[in-house]
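Here the complex is missing one protein chain, while the rest keep their positions.
On to chain A.
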Amino acid sequence: MTSELDIFVGNTTLIDEDVYRLWLDGYSVSDAVALRVRSGILEQTGATAAVLQSDTMDHYRTFHMLERLLHAPPKLLHQLIFQIPPSRQALLIERYYAFDEAFVREVLGKKLSKGTKKDLDDISTKTGITLKSCRRQFDNFKRVFKVVEEMRGSLVDNIQQHFLLSDRLARDYAAIVFFANNRFETGKKKLQYLSFGDFAFCAELMIQNWTLGAVGEAPTDPDSQMDDMDMDLDKEFLQDLKELKVLVADKDLLDLHKSLVCTALRGKLGVFSEMEANFKNLSRGLVNVAAKLTHNKDVRDLFVDLVEKFVEPCRSDHWPLNDVRLFLNQYSASVHSLDGFRHQALWDRYMGTLRGCLLRLYHD
């Protein structure tokens, strides 16, 4: 006696969260059954392995049919084939678009192209995430990217509207899209200590302050770069950043800046002497990062540079985080007292974001 056909269709589509998770994690039916058996479900329910097999198959089939709709979540809401309560729909979508930290760290900042997709094998081996799951996550990134790539307006809002994700997840996707678009390098060894959360935090700050959309009022010329307001860094702003170079090029200005900072921080920093000794190096590093951002290549290396030029020196001198905060605050604020420096607004736009990023990046 062999089973040829075995299906169960409910008027309300049954969704088993545990099986959904297994499916998302890319397990085959037999693996999923084995995992479920191990979870002790048979003892709890008194079911047999055959029942479990049939149940798992059913759910997998349902998920397979739903997958097409999950690619465009608004379709899931409007479709008539599966009757699913709204809360369950939200759960399906949210879980489908959720990603693994380990995976996202591997592809963050990479071009979402076929080439990267070919590397998924290696990523799968490295992270222990099944290839199937890697593909789903990669395709999700790519799909979201493609949809919002050409759109105007807030990146987060666009993602939320077209993929019906929760606020948290939509923000994460905005970061992923932003990183993919600007191809920030995140894979270098010295960046390994950073989590996705660190990068997402920086991305959010950069989207808020450094992109075209961040300018607030609409640009005067409606034809100028109205596209990709949130995705691309403000080119003009990056050009202008060159002007900051004067802060380190002009020796007087640099000395004045240093003395201002030192005066203000004297007695407040545990690492005052180290700071004093390193001030010029640090300042040069930060300003040079800004000045180099006109080149795409240097934009990509932003995080590498920040870690190399600022985080690592501070860390080697064992600056406590609080001292870093005090220093950065004072470092940015003191510029306002430099009479010869005319680019205060530019400085604030640059340093405001950078300060936030650096503080986030500064940990072990």
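Structure notes:
Note that contacts are C-beta pairs under 8 Å (C-beta built on N, C-alpha and C of every residue); 3 or more make two chains touch, one makes a residue touch a chain; residues count from 1.
Rule of thumb we're sticking to: contacts and distances are computed from a predicted model.
Here one chain is missing from view; checked against "ESCRT-II complex subunit VPS25", "Exosome complex component CSL4", "ATP synthase subunit gamma" or "C2 calcium dependent domain containing 5", UniProt names that protein "C2 calcium dependent domain containing 5". Although one chain is not drawn, the whole complex shows that of A:160, A:209, A:334 or A:353 it is A:160 that touches it. Note that of A:10, A:270, A:320 or A:340, the residue touching the chain absent from this view is A:10. Only one of the listed residues, A:64, A:235 or A:295, touches the absent chain: A:64. Residues of chain A in contact with the chain left out of this view: 1-14, 45-48, 50-52, 54-55, 57-58, 61-62, 64-65, 74-75, 77-83, 85-86, 90, 160-161, 164.
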